[in-house]
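Just one protein chain is left out here, and the rest sit where they should.
Here is chain A:
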Amino acid sequence: MSTWSLLAKQTGKNMMGLRTGMWALRARSGGIMVTSVRTAADRPDPWNYLWQPGPYPRTQEEREAAAKKYGLIVEDYKPYPDDGRGLGDYPNLPVRCMDSKPGQYNWDIPEEKRNFGEPLHMNFHLMLASRPSLSVRPRYTQFQYLRWFLGLISFFTLFQLIAGEYEWFHPFSERQTPGPYKKKFYSFELE
């Protein structure tokens, strides 16, 4: 029971009920509604197959055709191995993250630092500026990081296991608040 339906029951207005129904439809079957509308309208035209890679190139002619299709010269074109991943003739491009590309160059698409018609790496979305840079060389090796992590964790764990067995507190008696029952407290001066 949502707040909107409760409000509709209280007010009993037709408009509120309509709004509630719309809200429920949107919440429960919004995605299905949108897709069904799109497929029914046929607009925009289905385009996914246009960007599918072709079959893996076996002959030299096929390789040349594939290189031309992706805007590369034959020497630069190198497909992914045909190991059943279904990448077909898509080129295996060198990894080039956005930090390694010059920022002062007049790119066609400066947000992504690339030119129009430039072939994209298969994992181009992992090389955007919002992703960790691949051009930075870490200061320490992964093994050193792991060593420090495990060392510090085990040090603090051991310290807690040993020191946690002992009590440590400050030398204070109870708080000197008389309270409703007029508890008595004494000064160290004599009467």
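Brief remarks on what is shown
Criterion: contacts are C-beta pairs under 8 Å (C-beta built on N, C-alpha and C of every residue); 3 or more make two chains touch, one makes a residue touch a chain; residues count from 1.
Simple rule for what comes next: contacts and distances are computed from a predicted model.
Protein name for the hidden chain, per its UniProt entry and selected from "Eukaryotic translation initiation factor 3 subunit F", "Calcium and integrin-binding protein 1-like", "Nitrogen fixation negative regulator NifL" or "NADH dehydrogenase [ubiquinone] 1 beta subcomplex subunit 7": "NADH dehydrogenase [ubiquinone] 1 beta subcomplex subunit 7". The residue from A:45, A:75 or A:174 that touches the chain not shown here is A:174. Checked against the full complex, the one of A:145, A:159 or A:185 touching the unshown chain is A:185.
Seen from chain A, the chain kept out of the figure touches residues 166-180, 184-191.
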